[in-house]
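Complex shown without one protein chain; remaining protein chains in place.
Chain nomenclature is as follows: A and B, assigned in order of appearance, with residue numbering initiated at 1 for each chain independently.
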Amino acid sequence: MDYIPATEKDIKEMLNIVGVTSINDLVRDFIPAFTGKMNLPQPKSELELVRHMRGLAHTNKILRCFVGAGAYNHYIPSAVSHLLARGDLFTGYTPYQAEISQGTLQAIYEFQSFICLLTGMDVANASLYEGASALAEAALLSCSYTGRDRIFVKERLHPQYLEVLQTYCEGAELTLTDRIDNDTACVIAQNPDFYGNVENLHYLAEQAHRVGALFTTCIVEPTSLAILEPPGKYGADIVAGEAQSFGIPLSFGGPYLGFIAVKDFLLKKLPGRICGMTTDSRGNRGFVLTFQAREQHIRRERATSNITTNQALMALAATIYLALMGRSGLTTVAKLSYARAHLLNRKLEKAGFRNLNSKPFYNEFVVKAPRSAEELASRLLKKGIVGGVNLGEDNFLICCTEMNSIQDIDDFVSAVAGD
Amino acid sequence: MSSELKFTKEHEWIKIKEGVAIIGISDFAQEQLGDIVSIELPKAGGVFRQGQTMAIVDSVKASSDIYAPISGEIIEVNEGLIEKPEMINQSPYDSGWIAKIKPSNMEEEFESLMTKEKYDRYIGEIK
Partner (left out) sequence: MKIIFEYEEEKNTGHLQKEEEEDVCIELPDDISRKELLPIPNVNEVDVVRHYTNLSRMNFGVDIGFYPLGSCTMKYNPKVNEDAARAEGFSNLHPLSPEVCTQGSLKLMWELKEYLKDITGMDDFTLQPSAGAQGELLGVMMAKAYFRHKGEKRTKAIIPDSAHGTNPATASMCKLETITIPSDPRGNIDIRRYRESLGPEVALVMLTNPNTLGLFDENTIEISDLAHKNGILMYCDGANMNALLGITRPGDQGFDMIHLNLHKTFSTPHGGGGPGAGVLGVKSFLSEYLPVPQVVKRDSGYSLDYDCKKSVGRVRSFYGNFGMHVRAYSYIHSWGTKIRKVSEHAILNANYLQALLKDTFDLAYDRRCAHEFVLSSRRFGEKSALNIAKRLMDYGFHPPTIYFPLIVPEALMIEPTETESKETLDRFVLALKKITSELKEDPEMVKQSPLSTPVGRLDEVAAARRPNLRWRPSQRTNQSGSE
């Protein structure tokens, strides 16, 4: 395929205007000139390309999925991908020219609103990359606000999120601590946690506030917010996390959708883009990017974060998903995810598995298997099931959503129950 | 009795009144910045050396440091600017003041600042 319209005649005329005889004359100063041969594939026609890409996609195997752990297999209404495929939405860039970007801008405003309504917070930004780096941004924000450099993390944070926090802390010269005291900038807790446990974290928020630290709740499975108390109600100053559950395909780990929401007093410290409502020269309502002076293109080394490109299209997907599902649809998704996980847990307990959750759980739970994890995984694979995350010592982290039918659940149990 | 206004090259002004230095930004500076939309103020009790960044003002398209024109301790900041940063545009030398400093080395430092005439000549040159 070739996406260049210029003909030989065009090229000649253009070179003439530029005042050179060949394109090579334009790149003589680009040194050292590359003269080797590139080890790239042969150019492909669209037909060849389609065949090649299909072949690769078919090499993957899509099985019945009981894995969560930061990526959740929820149903995506057909209208989401149809709307996302509109070129006027996905081929634009950052809406710096508001007059011709009202579509993107209003969708961001709606996204910010949805995030606030779900989390019980005052203000959200236009999106961050994904959950783990969003949480790291929350930690940086807390340090910048409090002038402190220590971060406390409650146990059972998603291990990859913890690794990302460690990496960011190392780079930004901050410290992870195991004490909450007068040097603590922020206290971080995931809810539901990595094992699926749900807790009212009011006590932790109070503990943080007593020493002048900020309390951050990390949300990794946001459909839970449809039936659980929102973090804003139990004292969160910051909510950061992942919103892939809202209409974004699993896609082998990305692109996903990071988000961050804060209470009003932290607004000026919020990283990334924020959209606001205003009026235009004709008196109509309109939307613009606002508080841009916080951002790198204006503040440079004094910016609150270096984030520039975010996940706008994914935020749009989530916005459309939430609009389509509505209160009723989203609540059913949450209730079903909850019900199916509990159903599978009950059936597994009957088959000799032991549940290890210390608190009520949402749609993920941990069981100790009566036989080795390796054997379990291979039995499930034979039935076309990816059965969960092996946590070691025969402990399994299992997830259910509305996508796991009763039949899937029964197949799971029969695969692991018999001898 | 209050002294005459003195200016820095970075466009802050300073006025001494009963041993306390009142600080703001010049009319030229507010005009260059355009509509100011927010300000980050220092905390009372903070101690700054001459030339250190003590506040940041943001307009829609720019962000600018405010440097301490003289060394000393912040004894008061203009809290009203948080709600109404536009006072800096409307009245840079009066209700748009930014902070009051108790000077620690005034005799030496005050001499290094420009008079109104000298400052006007200076902005004429850089325009």
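In this section, a contact is a pair of C-beta atoms (placed from the backbone, for glycine too) under 8 Å apart; a residue touches a chain by one contact, two chains touch by 3 or more.
Predicted, not measured: the structure shown is a model, and the values here were computed from it.
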Touched by the hidden chain, restricted to displayed chains: A, B
Absent-chain interface as seen on chain B, which is shown: 35, 37-38, 60-61, 85-86
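By definition in this document, only the chains that are shown with their structure count from here on.
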Chain B to chain A touching residues, read off their complex: 37-38, 40, 56, 58-63, 65
Chain B partner contacts - residues on chain A that touch it in the complex: 268, 291-294, 298-299, 302
